[in-house]
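What follows is a set of notes on a single structure, which appears directly below.
What you see is the complex with one protein chain gone and the rest in place.
When the chains are written out, they are named A, B and C in that same order, and each has its own residue count from 1.
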Amino acid sequence: MDYKALIANRRSYAMDWKARTGGKVLGYFDPYFPEELAYAAGMLPVRMMAEREPDTLSAKWIYSSCYPVKAFTNQFLLGRFDYMDALVHVEGCNWMYNAFEVAMNHDPALLTHFLFVPEHTDAPTSRDVLRSELNVFKGKLEEWTGKAVSVEALDYAIEVYNTNRKLLRKLYELRRFYHTPILGSEAMGVMLANQLMDKAEMNLLLADYIRELEAREPAGDRVRLMLLGSETWSTDLEEMVESLGANIVIDDLDNGASYCWNEIIPLEDRLMAIALRYLGRPHSALRDNNWRRRPQRIFELSEDFMIDGVLIAKQIYCHPHGLDNYAIWKLLRERGIPFHYFERDLSLPAEETKLRLKAFLHTIKPGLTRLMGWHQPLNLEV
Amino acid sequence: MANKGQLWETRPLEFWARAKELRAGWQQSIESKEQVVGQGNILAIADWSRAFPDVTLVEDNPAGSMIASQSSPFARKCRLASEIRGWGREICGYQNTCWGSQFLGYQVDGSPFPERRFVVPLPCLCDQHTKRGQQVRDYEPVPQWMMDQCVYLGPRDEAREEAMIEHRAFSMLRQINDIERLFGQQFDDEKFHDLLTAYSLVDQYSRDISVFMANTKPTPLSIKDYYSVYTLGSLTKIDPDDAVNFWKLVRDEVAWRAENQIAAVGNERFRWIEAHPPSWHFLKYYRYMEQYGAVCLGSQYAHRVTAGCLERKPDGTLDRRNMLYYPKDTPLVTREDGVRICLTPDVRYPHHHKMDEFIRHHALVEFADIFQADGALLAGWRCGVGCTLTRKEQAMRLRKAGYSVMFYEGSQPGDRTDLDEKRFLEQLDTWMETQGLEKYAE
Amino acid sequence: MLTAGIDIGVENVKAVILKDGAIVGRGKGRSGGVGRNAAAEAALAGALQEAGAASADLSGTVATGKGKYDLLFADKQVTEATAAARAAKHLYPDATCVMSLGADETLVLTFNAKDKIGQAVLNEKCAAGLGSFLRKMAMLLELTPDEMSALPPVAPGGATVNDGCVVFAELDALSLLNQSVSSREIASALTDAAAIRACTVLNDITIPMLDCVVLLGGLTRNHAFVQALQTRSGVDFTIPSEAEYAGALGAALVASDH
Partner (left out) sequence: MAQEYGQWPESCWTSADIDWRAAKKITAGIDIGTASSQAAILCDGALFGYANLRTGANYRQAADKAIQMALGNSGMAVQDIGAIMQTGWGGNHVACATGETDELTCHAKGARFLFGPSLHTVVDLGAQTTKAILLYDWDRVRDFMINDKCATGMGRNVEFLCDLLQIPIEEIGEKSLEVPEDPEPVSTTCYTFADTETLGLFGRPEYRSEALTEAEIYASHLFAIAWRILGLIGRLQAPEVGDIRITGDLGFTGGLAKNPGVTKRIERELGVTALTAAYDPMLAGAIGAALLAGEGGESHGL
């Protein structure tokens, strides 16, 4: 699959989709956005891509923030998202909210909605409040499109999205093999492209791609790494890792594995089924706060995918992930899993990152670190 | 204050003495009693923990600022302790300071950090608070009750609010029941009722104070003084009756001053506003600005106390937006209803950045207009997302509306690391000079 | 009447002697850290010599610039904003906006209808030290100030560096250096990045564009930078020949008020 082209041509794809279907394009950036609902209303939900461009505009509207949010703001002001008819913000990152506000105030014609998704995901009332919010959103969608969202449309959307998640899970299953046929950059590229496309179309491409991968000659030995940290918008880190003889085989990113890990379990009450799927999703950093799921999940993935080490790449000023560092570092240290933590922004400084990666890879024994233990337990009384 | 350039009569505030007494009494009450201390946020309009005999909920923001005001080097050490365990610079200094002291295991005087026996994290308001208190649970497992801060955007929608209030009420009731069960404490429903009525009254008094400040030139009370008693209104653990009486005292004094043209600052020539709570070390900058005859009237946050900032009603009078109203003679309701009342205005905090379209777009312009301000001093906190959100856009709107705006920067209100003091003061000088004001020599 | 104005920045100190509204003497030197007072004295002495006057002839001395409070002999201090506004209005009575580009600070002022300052915007800290940054990069790349000034604009598809932060820009420049990109190409990219940072300050209050924007400050000597700033902002700046001495000129004008 030529994911690079799909990503690069996202604008023309969306324009073309609009011309073909007469539907509207809806932008979102939060991982908890219930895409099925928008899809059922005949809209194309598209994840917004932050891209680095010379930025003289965002500082007028927004102060500081992480670099992706600055980039979003700048891109909005430059009209890069002109193909989007609607924009939905899901309660979550405040910086993202700021970008949402700017977009909304800058372009009054933009259809906007604020959707509350509980951050306390596991209270007995969480699902009720989310269901209520989904119902409000459904009403909003109907207002935008002038059409009621039928039960059949909801069922179709759920089916398409469930199929999509199954296919993406297959991709991850292929990465589980010790000699995997797929590189981390390819997998992340596909994940990114997937979030820009009509899932019914993407599912066809994915099915072909998986067949192609299954027939592919597996690659040789590579250090197997796991990627944690902030959401990503490019595959440059994966590519750099690969250039040094390693491979990222699993991640716990909001727009990576967590995007496809669980499906919607059908219920008579469709909105409740959707609500439960999102609340039951692998936690994002911001929502991992009542009963923590992330550290345990990260450990389980590290075992399942036979990783040799972990890379944590956090966006500068990404406080949700900054807040999770403590629990994750503690877990990795206790279990003797080598990791390297670093901060990045939208651009990856080539030489500095290489220096880190090379040094980190040199501390790992490929294939054996996990089995033999990283190093002898450290004697603090030296 | 006998500054040169005196334009108005001024005299010291009389309620100070009572405020000091109350503060001392509170200090005594927490020192003398064996308390079940929790960490987190009250998350409601009234401090419900007061309805338990011996439960204290410590918020990490004030705890952090107290550490920082006691010793700057120790606060720095705390933040470093927090940083090396993974909490980075992007986390608010108030929390990093408090958590750091917990990580170090001791306080500024070397005594052990007091044990926290439960945690109440607060999500959402500023999403750096989301995991507030969580680290206590990570290294010393204690019970935790989380409660969502539900918000939405757009015109008021009561149906939408209902589900949110139920969600929050469930969490709060569970929390109250669990504390009763785990710590053998009895929640006093009558006292809870008293608290609600008391806060309702305090809210009305504080509204009156805000109206006097907005309508009167020179202002009878500056925000510099107002902040000193601010916490006695909404946050502290003083007796409800004391609170009501105290706020009546303040209201009456301010009313008298307004009537008699007694200025808070004798040389008031320039009225400025802020957009959010200032940092704990801000007092000296309020004073510095007074040398120019520039007096601060506060922010929407400052005029909140329990709910809403002011809006102009169709008849021209000022009133609080979204008044919390729960009069004294309201019959005693069930605990459940009390909790719902307690949480309702919280769904739509008007100082909050997520609120109806009118306030969001024009909040500060409206505020500046009502308070007859000449300009605004806005802060950008690089690592304080909740305090910084929408600031630049508000600056733009204020400028468009003809207000002069100065923007200064720091890392966050709880941490002086990035506040370049000299540069900040130069900016204040620049601002004042460009407004044609000169400093009065002391 | 003879007055003196001294603009003491973080890199250089400039002194101007003013006689009835005309500059009759100039002096310049490096400002150093603790040596600011001495440096200013030397610069003032140079200016006085050129004017053929002695310090006793001065009826007033006003200081501005980051080090204005370090000068022991100044009668008065004014902020950089005031000095820049005075100088701009003196040189161009029609000026509607002033942008001052120093080693450390970027400042933008607009005038209102009454020729008073309307809005003043100082750079955010992330855009601090642009002048110093370019000099530092020139040292790194072993280019002279003249070479920096003569750089071509960034070519389409040419090397770029981070424009959100000069620290990251430096990191990117070093990566490019390691990839054997030529020093001049890297310097062009850095100049453009600095112009973008400066442009954010300008954007804060000047959209839609104002008709007469006066550009002042030491960075105006760097033509490549000014060119990049013009391209990025779309503003056609008016640059007086006294641009570098404008702060000192403004201070001297204030001194002549008294």
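To be clear about the criterion, a contact is a pair of C-beta atoms (placed from the backbone, for glycine too) under 8 Å apart; a residue touches a chain by one contact, two chains touch by 3 or more.
From a predicted model like this one, the values you see are computed outputs, not experimental measurements.
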Partner chains on view for the chain not depicted = A, B, C
Which of C:166, C:196 or C:229 sits in contact with the chain that's absent?
-> C:166
Touching the absent chain when the full complex is considered, from C:33, C:93 or C:157 = C:33
Since one chain has been left out of the picture, which residues of subunit B touch it in the full complex?
-> 72, 76, 80-81, 83-86, 88-89, 103-105, 139, 382, 411, 416-418, 420-423, 425-426
Since one chain has been left out of the picture, which residues of subunit A touch it in the full complex?
-> 316, 338, 341-345, 349, 351-352, 355-356, 358-363, 365, 375-376, 378, 380, 382
Against the hidden chain, subunit C presents residues 10-11, 30, 32-36, 66-70, 104, 125-126, 128-129, 132-133, 136, 139-142, 165-168, 170-171, 174, 177-178, 180, 183
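Keep this in mind: only the chains that are shown with their structure count from here on.
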Name the shape of the chain contact graph, picking from line, ring, star, complete and other.
-> complete
Computed over C-alpha atoms, the centroid farthest from that of subunit B is that of chain C
Judged by C-alpha centres, the chain sitting nearest the middle of the protein is B
CA centroid of subunit B to CA centroid of subunit C, Å = 41
Starting from the mean Cα coordinates of subunit A and subunit B, work out the distance between those two points in Å.
-> 36
Would you give the residues of subunit B that are in contact with at least 2 other chains, written as numbers and ranges?
-> 380
Residues of subunit C that touch at least two other chains are 124
Considering the complex alone, what residue numbers of subunit C touch subunit A?
-> 124, 126, 160, 162-165, 168, 171-172, 174-175, 178-179, 192, 196, 199-200, 203-204, 207, 232-233
Considering the complex alone, what residue numbers of subunit C touch subunit B?
-> 66, 78-82, 85, 109, 116-122, 124-125, 205
Once bound in the complex, which stretches of subunit A touch subunit C?
-> 52, 54-57, 59-60, 63-64, 67, 70, 345, 347, 349-352
